[in-house]
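What you see is the complex with one protein chain gone and the rest in place.
Naming follows writing order (A and B), and every chain is counted from residue 1.
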Amino acid sequence: MKKGRIVALLLLLILGVFVTTQAAFGQTAINVLGTWGGSELEIFQKIADAAGVKVNFNTTRELDAALTTAVQTNNMPDIAILPNPAKLQELAKQGVLKPLTYMPQSDLKNYEQTWIDLGSYGGKLYGVYFKVANKSVVWYNPKTFKANGWTVPKTWNELLELNKKIVASGKTPWSIGADIGWPLTDWVENIMVRTAGPDVYAKWYNHEIPWTDPKVKEAFMTWGQIVGNPKNLAGGISGTLDATNTFQNAAIAVFQENPKAYMYYEGDFIGGIVTSMLPNVKPGVDIDFFAFPPINPEFGTPVVGGADVFVAFSDKPEVQKLMKYIASVEGNTLAAKNGFLSQNKAVPLSAYPNDTLRNSAKILTSAKVYVFDASDMMPSAVGNQGGFWDKCKEFLANPAKIDTILAEMEKLAQQNY
Amino acid sequence: MNTRNKVAHGFGRLSVNVTLGILVIMWLLPTFMLVVSSFRPVGDMMSSGWWSAFMHPERFTLGNYQLVLTSKGIGTSFINSLIITIPSTILPILLGALAAFPLAFSKFPGRKGFFITLIAMQIVPLQVVLIPVLLLLMGLNLNGTFPGVWLTHTAFGLPLCIYIFRNFFAQMPYSLIEAARIDGANNLQIFFRLLVPMAKPAFASMAIFQFLWVWNDMLVALFVLNNSALNPVTVKLSSLLGSLDAGWEIMTPAALLSMLLPVTIFLLFQKYYVRGILAGSVKG
Partner (left out) sequence: MTRHKRTGDLKPMTRKRTGGLKSKHLYAYLWMAPAIILIFFFLVLPTFQTVKLSLYEKISFSEREARELLQSELQNIKGAEVSLSDRIHEISGWEQAVARIEDQYGVAVAYEDVGANMTVKQTAELLTLTVNQALRQESSGVGPQRFVGLKNYMRMVDDPEMKVALRNNLYWLALFTTLTIIAGMVIAVLSDKVRWGKLAKTIIFVPMAISGAAGGVIWYFMYQKDVNTGTINAIIHLFNPQFEGIAFLGEANLVTFALIAVGVWMQVGFCTVLFSAALQSVPVELIEMACIEGANSFQIFFRIELPYIWSTVVLVITQMIMWVLKVFDIVFTMTHGGPYGASEVIANRIYRTDFNLGDFNYGSAMAVVLFIAIIPVLILNIRNLSREESIRE
């Protein structure tokens, strides 16, 4: 019996070595690192197949750690899909990215200059943006709105009026998923670009104006008109800040059978998340969105967006092939067909599989002002955890501390730019 | 056992049962909740408590399990997990027992220093030494291979293994070993013929510890293997989640499934486990 066990173990060892060496033989595949998993990953595989490139995709929720380790040990993947431009800048600055000098002009001309600039460093293109999100939409249930006689607000004041009306009827207007902080920063960013305008907004994330600037405080205080009153928030302040109150949980709370709140602000991807978890919720019937309303009429209704960006650490022919395909009309159309929003102007709206996505795409490509998610533009020590994310939570917990909070942000910014 | 039960006076038998009962329920409840939740649709999980599932038994579903078990490559990842776990469990135990033998029975110079190092090294968190370890593996050309993972797990499991084995061996009746020496047995013979059979409980208990640790590990697999074809179950499951998914429908059955093997092994080895660790710690 003992011998049997040993034999079994030896067999497993041999199998292990076999699998190892087999993997070593399949070296023609290129390594791609990213946070994509599940259906996103399936779509990406389709795109890679269409490009004719074999891909070994490593999914990680700890992309920062994986990239830091890769750079430190000089063992980089061939391509990485980054969620923020700041990371692209950081990697480019370190000189570990390969410039995409091989990109055909005929493909690049399908992108607005903003996108080229966001992907460039030191005058060279390093990244192609892919799978864009429109983060300037507010989600609501049209049925409930109709039943209660509420109408979609067209301005910030109308939004505040509606807010008041909902509270007066003994209900809670908002569900906000603080999650680890980024949904809160998205709120502030949308308000900032509407109250201060896109130019000041850019100065803000480049740290050309200090955090203590009155414009920044104004944005926070405007936000405070909603989050300053616990009655406006499902679960109150502590319930909003709770770690179990993820952005998905908070979204579900608006569309479940007994809704806890009636409005939810976050990007266009929320629709898909909600309908996949609550199969009874029908898009356009039980769930829909309106544009984040304008505040200062001078600046209208800008779109704050996010996007993933492909960067390359090597020049292998397969890498070039895939990067070119990612920027091509064909690649973007295929992505659109599978439900990824594309900012490539040559992608026909008819490519999208449904009206919700088509509407999002329309808003995105026709937006007069498109600005990138500011927290993604700031160095991560400033824009993410320990910085902007956490400070928004602190503001929520104690709005009176606003001056201290902004002073602390300013200190952090001075250390990290 | 019987004598002991008789001794239990003073405490009312009922109050002992009730107190322990409450504690056990407290410990069981979260796991029970996980079991129930894993059979519910994800929307229900998020919008109502698990107890309300019993009011709508028709809503129970196997869908979550189906989702996990039929996902592409899950079988391979299970085999990968075994390939990673088995050598990573055997190696540190074997090497640890070998090292513990002289540490327990010989007074060689440097013994105390080694012992102190052993204890101190148990505090080192993996994330602190990750980069040097990766650089070392790259130098050995073992980065991204199973042997690289085996070595890493072995090195990180060794200090505790040696520590426990040394304590265990030190408790063995010394007269037996002397007797064997007089009969002309050398150290190797003493180790394999005498100590190993006697130390079976210690081996079993360390096996469970090491198995649990490696089986549930994600960090080493993620950073050392860095290759989706070689990923163990833990890493594979996390790749089933989209970057924006809440993923409860995958996480709940996955948590239960990943518990199954370690818990089974624990139940099988439970009696050894108790005796093994005990002998390593209790001074006779």
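Assume contacts are C-beta pairs under 8 Å (C-beta built on N, C-alpha and C of every residue); 3 or more make two chains touch, one makes a residue touch a chain.
Small disclaimer: the values here were computed from a predicted structure and weren't measured.
Shown chains touched by the undisplayed chain in the intact complex: A, B. Taking the complete complex into account, A:S238 is the one of A:S238, A:N280 or A:N354 that touches the chain left out. Only one of B:N64, B:N80 or B:T154 touches the absent chain when the whole complex is considered: B:T154.
On the side of chain A, touch with the chain left out of the figure occurs at residues 62, 64-65, 68-69, 72-74, 92-96, 120-124, 178, 180-181, 235-245, 249, 260, 380-381, 384-386, 390-391, 393-394, 397, 417.
Touching residues on chain B toward the chain that is not drawn are 3-5, 7-11, 13, 16-17, 19-20, 23-24, 27-31, 33-34, 37, 45-51, 95-96, 98-99, 101-103, 106, 108-109, 112, 114-125, 127-129, 131-133, 135-136, 151-152, 154-156, 158-159, 162, 167, 170, 174-175, 178, 181-182, 187, 212, 216, 218, 234, 238, 248, 251-252, 254-255, 258-259, 262-263, 266-267, 270, 273-275, 277-278, 280-283.
Simple rule for what comes next: only the chains that are shown with their structure count from here on.
Once the centre of each chain is set as its mean CA position, chain A and chain B turn out to be 37 Å apart. Within the complex formed with chain B, the residues of chain A that make contact are 9, 12-13, 15-17, 19-20, 23-24, 26, 31, 34-41, 56-62, 66, 69, 72-73, 75, 83, 246, 248-249, 252-253, 256-258, 269, 273, 277-280.
Touching chain A in their complex are the following residues of chain B: 41-43, 46-47, 79-80, 82-83, 86-87, 90, 130-131, 134-135, 138, 143-147, 222-223, 226-230, 238-247, 249.
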